Structure formats: C-alpha cells, structure tokens
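This report refers to the structure that appears directly beneath it.
With one protein chain withheld, the remaining protein chains of the complex are depicted in position.
When the chains are written out, they are named A, B and C in that same order, and each has its own residue count from 1.
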Amino acid sequence: MTAQKIRTVIIGASGYTGGDFMRLAVPHENIELTGLVANTHAGKPVADVFPHLRMANLPDMVKSDDINWDEVDAAICGLPHGTAQDIISTLPKSVKVIDMSADFRLRDTKTYSEWYGRSHDHEELYSEVAYGLTEHNRDDIRKARIIACPGCYPTAVLMAMLPLVKSEIVETESMILNAVSGVSGAGRGLKQNTLFCETGEGFSPYAIGNHRHTPEIEQEINKAAGEGDLQVTFTPHLVPMSRGELISCYLTLKAGQTISDARATMEKAYNDEAFIHIAPEGVVPGTQHVRGSNHCLIGLFEGRVENQLIVISTIDNLVKGSAGQALQNFNLAFGIEEQTGLEQLPLFP
Amino acid sequence: MTAQKIRTVIIGASGYTGGDFMRLAVPHENIELTGLVANTHAGKPVADVFPHLRMANLPDMVKSDDINWDEVDAAICGLPHGTAQDIISTLPKSVKVIDMSADFRLRDTKTYSEWYGRSHDHEELYSEVAYGLTEHNRDDIRKARIIACPGCYPTAVLMAMLPLVKSEIVETESMILNAVSGVSGAGRGLKQNTLFCETGEGFSPYAIGNHRHTPEIEQEINKAAGEGDLQVTFTPHLVPMSRGELISCYLTLKAGQTISDARATMEKAYNDEAFIHIAPEGVVPGTQHVRGSNHCLIGLFEGRVENQLIVISTIDNLVKGSAGQALQNFNLAFGIEEQTGLEQLPLFP
Amino acid sequence: MTAQKIRTVIIGASGYTGGDFMRLAVPHENIELTGLVANTHAGKPVADVFPHLRMANLPDMVKSDDINWDEVDAAICGLPHGTAQDIISTLPKSVKVIDMSADFRLRDTKTYSEWYGRSHDHEELYSEVAYGLTEHNRDDIRKARIIACPGCYPTAVLMAMLPLVKSEIVETESMILNAVSGVSGAGRGLKQNTLFCETGEGFSPYAIGNHRHTPEIEQEINKAAGEGDLQVTFTPHLVPMSRGELISCYLTLKAGQTISDARATMEKAYNDEAFIHIAPEGVVPGTQHVRGSNHCLIGLFEGRVENQLIVISTIDNLVKGSAGQALQNFNLAFGIEEQTGLEQLPLFP
Partner (left out) sequence: MTAQKIRTVIIGASGYTGGDFMRLAVPHENIELTGLVANTHAGKPVADVFPHLRMANLPDMVKSDDINWDEVDAAICGLPHGTAQDIISTLPKSVKVIDMSADFRLRDTKTYSEWYGRSHDHEELYSEVAYGLTEHNRDDIRKARIIACPGCYPTAVLMAMLPLVKSEIVETESMILNAVSGVSGAGRGLKQNTLFCETGEGFSPYAIGNHRHTPEIEQEINKAAGEGDLQVTFTPHLVPMSRGELISCYLTLKAGQTISDARATMEKAYNDEAFIHIAPEGVVPGTQHVRGSNHCLIGLFEGRVENQLIVISTIDNLVKGSAGQALQNFNLAFGIEEQTGLEQLPLFP
C-alpha cells in the first residue's frame, strides 16, 4: 500500500518559514513537494539557498508562473504580508492554501489596512478562510480552503490566554504581555539590526506599543471574551538566539478565582493535546526546551501582588509559531493524522 | 606632582565583580591595589584566575589573614551575601568599605533574614552604612564608612523609577517590572544552568515572584513614595549573553499626568548626570549600547492602553550594576572626581 | 503487524549523548526504552534532568542495579571513559552493547592506559568488539556484540581521510588536522571553562598536541595505510556554540595525484551513502548545515601551495559524532533499515 501523496507547492521557499516547512515536509510520507517558488532564486538548486537541505531530494526553485496549478493539491505560502493575498487570490479553487503570512489573519479589512499599510483587496475570499490556531479551531480548519496560520507571537500568547479568558478566570482589562523572540522572527531579509554584530550579546525591545501582532491577539481575545474592544499591552524584545519565543503574561485573577482554578482550567483545556503542555507546579518553561519542535510549554505562577497570575508560554517561533503549525493544519485539512511529520522531540542542547 | 594613592584591597577577587573592579581600577591613577583576597586561590598569580588580566601588574592572590589592614585605606568587597557581613565586621574603622554584596542593602534585618536565609548579625554597623545608588544618595555616600552598593537589578529599576515616584507621576499600586540579565549576573560558581549548553540559544524566567532583589527595590520605592508597604511585581529572565541588564517597566500615569510630564521629570532628574541618559523620543535602549561601561540608558514610551507608561532601562550588570558603581562610590568617598576610571565608552559590537 | 521492539537500556542517561540518544530513540518504531540508568539521578522523572524530553513518555531514571538484564536486548552506554568498561564487562552475553564511551575504541590496551590514565581491565572482551565507524566497518559491526562507537573528532576526521589514505591519494607524513567543536563536546559536567561567560564570545585551542582522540585517529589511519607508526597533528579548539564539529585537514597530494583524483575517490567512496556528502566544487561546508542531523558534509579545496589539498569535514558532534552514529550502528546490529530514526534534516537556523 502506498501512502496518499498530496502534491504540494511552497510559495516563498527561500525564507526561513519556507525552509523550515521543507525540513518538516521532506520526511512526511504524504507530502510530495512538486514545486518550490522563489522568484529571485528561480533556477537555483535548493542547496544554493539552503545548504542544510542539500541532502534532500528536492526540485530546483522556480518562478510562480512556472507552476501548473491544476496539478497541485496544496499551496504553502511563506511570502511576506501584502504579497501573499495577491497570489492567493489567483489560485484555482481546487488548491487548498496554508498561508503563513499575515494577510488573512485579521477579519476586519480596515484594521488590516491600518496596521499593514496597504488595503486588503480580497475580502471576497474571507468566507473560505479559517484562523489556523489548530488546537482552538479544528472544525473551521477542516472545512476551510484557506487557512490563515497565526503569527508566531499570537500563537504563544493565545495558547496561554484563551482558556483563561473563555473560562472567565482572569480580568481582561489589564493584560500585560511581555514577549521575546529569537532573531529568525525578523526573517531572512537584509536589515542592519539582524546582523550578528548588532544583535549578538544584546537584548532590546522593539515596536513598543505598535507591533502588528497586537490587533491579531486582540481579535482572538475579544472573540473568546465575547467582547469587542479589549486591548492588550504587548511588547516584543529581540534575544540573541536564532529560534524561540517566550511570553511572560501578567494577569489578574477575577474575584473568587485562584491559581488552582487557573491550573485546572488549563490542564483540562490541553489534557488531550499532543503539543501543548502545562508544566507541573514550580517548573519554569524556557525556549530551549521546545527548540526545533512543534511543542508549546506553559507554566502558571503566583505573583507577589495579590490576585496576580503570571503565565509563561514558550514555543519555537519557526515551528509551532509558523511552519510546524502550518503542517499541523495541513494534516488536518487533508485528513491525515495530525501529528504526522511533527514527531521530532526538541533539540537540546 | 604625584596623584594621591588609595591603598585598596579587593576581598573576593576571583569572582566576576571582583575581576571587573580590577579591570577598572588598574588604569585608575588614584588606586593602588595592594591586596587581592581569594581564599581558595591564595598563592596564585591573577593571570591563573583571570587570564585577561595577565598584562596588569598585580599582586598574587592571598588569604584574608594575610592582609595587614592597618595599611589599607579601602576594602572592596565582592563576596557572596552572607559571607560579606562577617568579614566586614572585623575590619578596623580606618578602612572604608565598598560592599558589592547584598549584606547591608536592606535596612530591616528581619527582611534580610527572610530573604537571605540567615540572620543578620551586624546591625550595629548600620549607622555607618549608606545605600550606594550614587546619583540618588551622594550626601550619605560621602559621609558613610560602609557603602552598600545596590544589586544590579535594583540599580536599573531605581534609576528608571525613583524620579517618577518621587514626583508622583505614576501610580505605585501596580508596577510591573519585567527584567532580563546576561549570565554573568549568576556569578562564576559552577551551576548546571549557567553552562554554555544549558543557557545558550535559550531564554527563560527564574525566581518568579521571589527574587531577592525584590525587597531591596521595594525598600527604596517605598522610601521615595513615602509609603511603607508598596509591593512590586519583579520577574527576572536569563538571556544568552554574558553582560547586560534591561528592565521593561509597565507603569500607569496618575490622573492628570502625561508622558511629557514623565519625560520632563526624568530629563530634569538626570540632566547633569554623566552616566544616566534619557533617550530621545522614539529611541529604544538596548543592552548592547551600554556594554562594558558605567552608563545607564532610559527610554520612555506610550503604551497602547490609556495612561500606560512603559519605561525601558538598561545597564551593564557588572559595571553600573556592580563594579562600576562601586568605583563611582569609591571616588565619591575619597573625594576624587566621580568619573575617574569610568571614562570608557561602551564596547560595541 | 506490529514492528519488532528491541528492549533497550541507556546507561548514563543524564549526559548529553544519552539525552540525544533518547531524542532520536523515542520516535523510532523498533525501540522500546525500558530502562534509563543514571545513578546520581535515580528516582527522578526524565523531565527533571532533561526538560526538553517532558513530552516523551519515558520511564524514570534508575540505578544500574535496578535493571534486570535478562529482559534487555540492547545497552546504549553513554558513560565517561573509564567507567564504561567495568559495567559493560558485567552484562550478560545476550545483551548487545553500543558503547559511546572511549573504552573499547583503542585496540592496544597499553595505548589506552597511556592516554586515559587507567589500565584497561577487560581485554578479554576485545574479540567481541567492532569499531563503529559505520560507513567503513559495516561487516564487523553486524557481527560484533560490542560496538565501540568512534569519538566525535575521529568520526569527522576519518570520514574525510580514510578514502584518500586507502587510495594513496595523499602523503601520510604531514597530516595537519585543525579541529573545532561546540561546547557540548565537553559534556555536561560542571567545569569552569564550559560556563557560558567563560566560553561565550571566545575561541580558544585546548589539549594542543595531546588530545585523547589522537591515538584513535592514528590507529585507524595506520590501519588504512597499512602502516604502524604514522602520527598526525591534531589540534582541537572550542567554539561558542552548543553543537557542531569541523575539521580543516591540510594534506599533500602524492606525486601524480590531482585534486580531481581526490574528488573522484571521495565521490566514489560515498556515492551510495545516505549520510556522507561530498560538496560540489566551491561549496564550503559549515557546521550549521548539519546541525541536529546524522549527516556529514565534506568539501575538497586546492591550497595555495603546490600539491596541497585542503579537506573540510563537518558533523554534529552529538549526532553523527555520538548518539546518531550509535543509533545507526544499533540499526545495523539488529537488522533494521540503517536510516531508521535518522531521517531528520538539519535544523537551520
């Protein structure tokens, strides 16, 4: 018996998320990577762009025009926001799209244009879109044609927050989300601040009060809370490491709620999940404990101040925060066992 | 004319703070390092313990008993907390003590014993002690015999917070201090979690809700606010870099106060200071911008949520957070120009 | 149909090589990890020792006495040299041993005692031992009961050198092997020089002229050359990274030989190998291109000086240099397809 093979094309195959999807997809028994689109590298072997994939048997990079979309079952989109929507809108309806860009994450096109600096020109596709936070949206994901995979920060934040908000364990007024990311979160483009010498041996905040993942987090928190205009404080910082993301959430327990309630709620929410883990009492999550894997580790801690709850959530930004969650959604969309291709344990040290 | 020479002994000369004090003291024209105490390394040349000081002309390490304290003007104490107080209590009154340990920072010995796990046995010395946060306590420091240099985290926190609290710009109820440090903050002792492979490419919180610098921060905030029982939320995290400390303070402006008021207050407070700098609007401080120097860089930012003020404060934990501030206090105590030996600009990259 | 399950015990499960073997073994369909021996951690769950393995379903750590060896098919030994031989000698003959320590690598017990500082007390076992450099010794490995997996440096060196020596392409008089390793090569024990702050942002040689992997390299080079007393120059250096090993080999082509001959020889030697890759002309191997994987990447370059051949060989020291090669040998020993459990592509970035 031969495994079913999904003919899969990666659009934006030369970036870090595209590269990480390839890493995961090559050993996946149901995936046949039939096209790798990277316009500026068209004609090159993959190994010229990603030397670590030299040993994989992959086709050369091509231009998007070179793809015959009638022979494609799935498109994985690793393009930057703004470019993704235009290409996705041209694909035939027979192609399922797993979009790692930001273009279909926000349901409100006005919010999109405010935060992303261009109009959203494909509102007509929204009826086919599901927000791809796998553990919280499986039914929609299974039915959608376009899966808008969450941003890396929203993934780590929402895994920590949604059960607590839905169960009304925490106040929703003053949620402070202090976030950090490894440098790969900034992508592979050439920018001075991601040079080794600029960020090595350094730690610095950025986009204070105005990071683009903020409205996405708020959209989902509001939905979970049944509210409309809750706002969060979200401050990202850059860490001198390649991979990893960790959120320190400072929350307030609602009157009558305890940290035990919070823990019980979280454990119940993720008890059957393969990738989301609530750390035992006293165990502190670190990014190095999930590196290279699709796992998310969450710890709950009592704060010093009364009724304070501190939740720590960590993922690998390129895996659970991007390519891994995309693959998980891919599996779901095609009726494949959800963990396929994601069995790897974290790489430590 | 020969410069005045202060005969100076370092106690605990084999740790990182002792080593960094040597780095700064060697080119200092008023310091003569006459004794380097490191009991477990007694008899060794400095270069065996700190190869980077090979080119300095320094005496060999000795035991504390080998020092003739009658010929010593100043003792710099780089011992761990708990050990420092016992040695300091035996020194003759003719010796000025610059203590980088935690032993004389807390004015309340009960709080000390609760947080440091041993009794404080030398309350009788408190009348001779000044808290060595230089820019905020010069008069006391000049007059004291024992200068209790602040912890690294409290230094970065208090530089950011004291003017805002004193001027009643911010609420003092819900101060959230998210802190990070390079690994040198954990000292040179052998611990698994400071091995390269354990902390490299990783980021993790620690001591959530119970770090020992918390009561020290609260003591000074309460003093500045004229209160007695204010508490802060302080959460430290470990970053894969050797040096550097950065605090992200989430504060609430008091009614009627604006970020412009906050900025004006801070600029006024530090306008004449050589080492404390308020970054211009929009400029984000990073640890790499103060590395190796005694400088502190502070930025103020509007949060997304109404009335929120985010203050970012960064220092080098071993310099302004320890050996540099100790030298600054040393200069003050001996009537030497305060910046002497601290003229080095940050090392970048 | 259920896959055959080999009941496997790891001895020395709390070190980095033991931990990496677990990482690879957990998803392996033919391995059942029935015992994890770590005497100083006996009784602890794996997650206390390796937080990144929290999500694996593994038994708690035990003492070696707790193992019933009659119910064990395979022992993976990750102990330090010197301790391994004593335990291995007590195991019943029904247990196949994959030894990642140095204890059975050297065929000459006198050489062993000279370099390892203790006598070899189990020469009687040598007839059951094969040297586990998989690609060069499959027949012996299949038949042996004890497989002495090569050291990490010898693995990278010998993959580069053996075909060239066997085919008499290069002179064997003056082989200069400049080697570097990530810090995990020094193990998980507490040593000052592997602290983050000591080795971070630093590069330094060590064991110049007397590293213990030297006689192992010489043993195999001599065997390949049909000689007895060839010596090599081998100088290891420590790099501020966790994983990875790279050897820069400075060789001299024999008269009449060219770099094309060398390349052809290498390509022929490894053409059918899944894990050993000869980089195309002009492509320079880097450790980041094999990280986390069992792959070895080798490049050949013309030197500036006439007849000089520079060969660059890189592996992940914990995988192909230790746990991965051990698993490869395990597969071979038990008749399992050799690549099973080693399909992971390198993790980049």
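Just a few scattered comments:
The definition used in the following text is that contacts are C-beta pairs under 8 Å (C-beta built on N, C-alpha and C of every residue); 3 or more make two chains touch, one makes a residue touch a chain.
Just so we're clear, the structure is a prediction, and the values are computed from it rather than from any experiment.
Contact with the undisplayed chain is limited, among C:72, C:106 or C:197, to C:197. Within the complete assembly, C:205 is the residue of C:59, C:189, C:205 or C:226 that touches the hidden chain.
Only one of C:39, C:83, C:109 or C:231 touches the chain withheld from this view, namely C:231. For the chain missing from the display, the contacting residue among C:56, C:176 or C:274 is C:176, taking the whole complex into account. For the options B:219, B:288 or B:331, the residue in contact with the chain missing from this view is B:288. Think of the hidden chain as still there; on subunit C it touches residues 174, 176, 178, 180, 182, 197-206, 208-210, 214, 231-235, 237, 239-244, 246, 248, 250, 284-289, 291, 301-305, 308, 310, 312, 314, 349. Contact between subunit A and the absent chain runs through residues 16, 182-184, 188, 190-192, 194-201, 240-242. In the full complex, the hidden chain is touched by subunit B at residues 16, 19, 22-23, 26-27, 47, 50-56, 184, 200-201, 242-243, 274-275, 277, 279, 283, 286, 288-293, 295, 297, 343-349.
Criterion: only the chains that are shown with their structure count from here on.
Counting C-beta pairs in contact, the chain pair with the largest number is A-B.
Located most centrally within the structure is A, per distance between chain CA means and the overall CA mean.
Each chain gets one centre point, the mean of its Cα atoms, and the points for subunit B and subunit C are 45 Å apart. Centre to centre, using the average C-alpha position, subunit A and subunit B are separated by 39 Å. Distance between subunit A and subunit C, defined via averaged C-alpha coordinates, is recorded as 36 Å. Subunit B has residues 182, 197-201, 240-242 in contact with two or more other chains.
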